[in-house]
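Every protein chain of the complex appears in place save one, which is left out.
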Amino acid sequence: MSRYEEDLWIITRDNLVALMEVFIKTREVIAPVRGHGEEVIFYPIESIEDVAWDWQYVNAVLPPKRFFLPQTEVMFEYRYDNGYKITPRYDDRVRMIFGIRPCDVNALVFLDRFFGGGSLSKKSPDEEPLFPDSHYIKRRANTFIIAFGCHQPGENCFCVCCDGGPFLEEDYDLQLTSMNGDYAVEVGSARGLKIIYGNEHFFHMASSDEVKELERIKEDALNKFGDTCAYVSKAIRRVTEAKVDDSLWEKLAERCLDCGGCSYVCPTCCCYNIVDIPLSEKSGIRTRTWDSCAFAGFTRIAGGEILRSDKKDRLKRRFFHKLSYQYIEKNKRHGCVGCGRCITTCLGDINMPSVVEAIRKQKVTVQAAATLRHEEEI
Amino acid sequence: MKDVLTTCAFCGCGCGLYLQIEKGYVTGVTPSRRHPVSRGRLCARGWHIYEFVHHPDRLKKPLIREGGAFRKTSWREALEVAARKIIGIKDKYGSDSIGVIASAKCTNEDNFVLMKFCRASLGTNNIDNGASLYDSATCPGLMQSLGFGASTNSLNELEDTEVILAAGTDTTQTHPQVASRITRAVSRGTKLIVIDPQKTQISNFANVHLRLKPGTYVGLINGLIHVILKDRLINEEDVFRATSNLDSLKKMVEKYTPDYVAEVCDVSGSDLKKAARLFAGTGRAMMVYSTGVTGQAAGKDNVCALANLALLCGHLDGPHNGIVALQEQNNALGAADMGALPGFYSGYQRVDSETEKARFESEWNTRLPARPGLSILEMLSPGRLKALYIMGENPLITAPDVGLISETLKGLEFLVVQDIFLTETAEFADIVLPAASFAEEDGTFTSIERRVQRVRAGVSPPGEALPDWKIITEVSNRIGYRMNYDSPVQVMEEISHLTPIYEGISYERLDEEWGLQWPCPDKEHPGTAVLRRDFSAGVKITFPLIEQNGRGKEHFTPVEDIPLVEPPDEEYPFTLTTGSLYWHWHSGTMTRRSATLSREYPDVFAAINPEDAEQLGIRKNQRIRIISKRGEMETAAMVTDRVQVKTVFIPQHYKNTASKVLLNPSNFANGKAPEMLCAVRIEPVMKL
Partner (left out) sequence: MKDVYFPDIAVIDNIRNETGDVKTFTMRFKDPDIQENLTYRSGQFFEVSIFGIGEMPISITTSPSHKGFFELSVKNVGLVSGVLHGLPSGSEVGIRGPFGNGFPYEEVFGKDLLFVGGGIGLAPLRSLINNVLDNRDNFGRVIILYGSRTPGDLVFRDEFKAWEDQPDVSTLVTVDRGDEKWVGNVGVVTTLFPKAGIESKNAVAFVCGPPVMIPFVIKDLLKLGFKEDTIISTLERHMKCGAGKCGHCCIGHKYVCVDGPVFSYREMKAMME
């Protein structure tokens, strides 16, 4: 356990509601709310009533990534008036994400390393990336994270195989775990502690029994997740060593419908396109929009040629990026946190667990072995 | 920031998605996870449907033609001029000199109000919708056989059926949710029969791929029926009892022996028999078909033939057993449901039925014309009409023979187009009225599984644009026929009041559910997932043809194969086919303005088989010329074995493309469905 502060606190449900009422007045609070039907989506709330309290929710279809890297984001405005004038646009809303799951927090830590500004995270390396992304960093720095530990896996969850959950050990501000109708509160950062001290009347220190209870709850939860797909490491090895035969990607390609959904719902995917939108003859905006390596046009170069025109190459690319050791070294972890969203969203039922399983089962064929020899020769 | 649940407008599947709204802009979409169609999944079109919404080209003010150019004008002037001109033409030439084209892309409410405008305000039945250009066959084809012109079953049933027969549909491109269900079904053990000249992504999984010659569906399906009867793959007596006209079907298919089919369709007898055994040898089978089947002069015959086959094998019988017609446009079914058809009011009530006409006359407080009006092809034929009112359709791209259509549009005395962009068609207009897009309008769409669902406005229309229904009421009021709707809710109230199959549908109910599948005859009715002729037992709904023929049973409609309108010959040895790409939709007005979607295929191309390419000395991306009897076009070659030898495929979404060289214009005269096939020859622009 490497919490920012070792003490465990308890807050009652009523006090939590009261505390949230305070937050709602001072910042944008994003929480799981009911969409249409029984659907849960992450959404800025206007009243505490909106929160889907009794959630047995599996993760919302879109990860909270959208609040840090929206599907469309304005980067700057330009205007021509005897010369161009450019005005950057930043989103400096003060925000809180309430009820974010550990897998999604781990994904944010991944993005922090990639875009820079990962000062919230103790795991993050000290070095900033070469070109820190000020748009992401501003949003991230202004967002307070109240995570919720997971008691109960959703139907597609496999975080335990991916070091993604079901509880966080660090990288949060506060982590809440439902416990006998109240909530155990772990403190993960200085600003988390500040919230506790600033609202001390809402919290009380946990008794030693309650500390033990939390440990028991966490252990129980872990058991419920089981070891559903512990083969990620084998897949990593095979992908890294180029031991996966192309026939596997060809087979998967037959099912892939190029929708890009895998990238869009993945909490660690963050490729984007840059698109200018003129608003008048003399003014307009530059935006960035989500993009996906699943699209052939993603690799279109000047003159029209497409470099990964073959669908199997695009799939291979995606899983190389997620699983190869070369990227693990770069990103300090592999690119999957086990949230299970790709299982929900893929029209062809291609997803991390099924691909990992297919890689594991595939016999190393003559062709793959040959590739390997070739690599060794170099 | 808010998320607004609405219905995707980029195909007929009807996915549920949330528009993400930020400061008055749509900034993204989220698929609905609980929605029965999307189930947390969207295709590339769905994921990027918002990208066109704020495009700078959106129409923001009415335009009026002045000399050769458009001038921006006020609503007041545009509406007054439109009304004055329409009244003038009506007085001078009569009501039937005016035609109305409704849109399979607009909402039910838009279409209903336009239908009312056409019949009650203009006094003509000259109304048809854009889907009639290539999806027209489904409605009359299925109606003739089953008594109703829509899919019998729902999409999710595909996953649990035993055999799927997919005819003339590149499903992964046009209806990804259907393709997704087919792939999943196959991985669970469902057998798949594909009938298509092209190799498609789903044909990879097919147990049998009957790669017939383009346009020979009737011959092939009759061949299947022949084999099924000859080899006694079904219990004929049961079929005889449950249906009518089996004898004449039997007689007619006698000549469709495997040898005959091999000759006409170029499909081997053993494949034919294998397919027949698969399809007849199961208790649960579903059929899906799309524009490959319908986009042909013989489209209606193709649909009838498929219905015969399903009926013969007992595959029109309850869950997981039926036909799903994959119409491409998001509201193709809804537009037809709303009576945007020359012969029907909403709910397929006949304009030439005295009782039905009388009901509408009394409700609308006016006299209505009794004679069915002109079809869209007739209306688009030169010289037929003096004025056209087009809502949200772009026939210059989607209809065949661009030359002929421009001639028609130029020859009109008055053309009004209301649309969201200045389309190729709108460029011919006298008045252009700026309309709201699906993201800016409340209303409903009806999907291919008869699911009536809410469309919800997430943002305001750009500039002064207005919802289509609102524009129409403004014109109608100025013409002198009052329409007073405050909101689409009131339009839906009128629709359900006048339309038995929609009678139980209200916004209140739609908001509670994931839509309702018609027929939904009363407020308690849960909607109809599986539609059978006898669904209405005890309910007052009847379907017109069954009523008319006095048949109580499903009916075989034997159809003979007819040759292509323009078969290939020595001079024009290739068959040109057209169709849709995954990345674009319909006339491309919206998708060509989406940065992500248009990046995939920014330009038109022609796909030819490697064998032909080699013979003609054509390399990948080389410029080639495609020449038909009526014209020629230049484009880049794509070389792929997805297309058959001696065929060439050109996607339909681009300016000045296939439509330029397509179609035998004689089809216009008889009002049949256009044939999206013709004979061409191909040559390289520059010999390398």
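Some observations on this one:
So that you can tell them apart, the chains are marked A and B in the order they are listed, and the count of residues begins at 1 in each.
Heads up, the rule we're going with is that a contact is a pair of C-beta atoms (placed from the backbone, for glycine too) under 8 Å apart; a residue touches a chain by one contact, two chains touch by 3 or more.
Computed from a prediction, not measured in an experiment: that's the story for all the values here.
Considering the whole complex, the hidden chain is in touch with A.
Contact with the omitted chain, checked across A:Glu39, A:Asp104, A:Asp133 or A:Glu210, is made by A:Asp133. Even with one chain removed from view, chain A keeps its contact list with that chain: residues 75-76, 78, 80, 83-84, 86, 88, 114-115, 129-135, 137, 242, 270-278, 284, 286, 288, 291, 293, 298-305, 307-308, 313, 316-317, 320-321, 324, 326-327, 330, 378.
One rule holds for everything that comes next: only the chains that are shown with their structure count from here on.
Chain A and chain B have CA centres that are 40 Å apart. Residue ranges of chain B in contact with chain A, taken from their complex: 1-3, 5, 16, 18, 20, 22, 25, 27-35, 39-44, 46-47, 50-51, 54-56, 172, 176-177, 179-180, 183-184, 187, 201, 204-205, 514, 582, 595-596, 599-600. Residues 28, 35-39, 41, 43-44, 60-62, 66, 70-73, 254-255, 257-261, 264, 273, 275, 277-280, 284, 289-291, 295-297, 300, 344-349 of chain A are the ones that touch chain B when the two sit in their complex.
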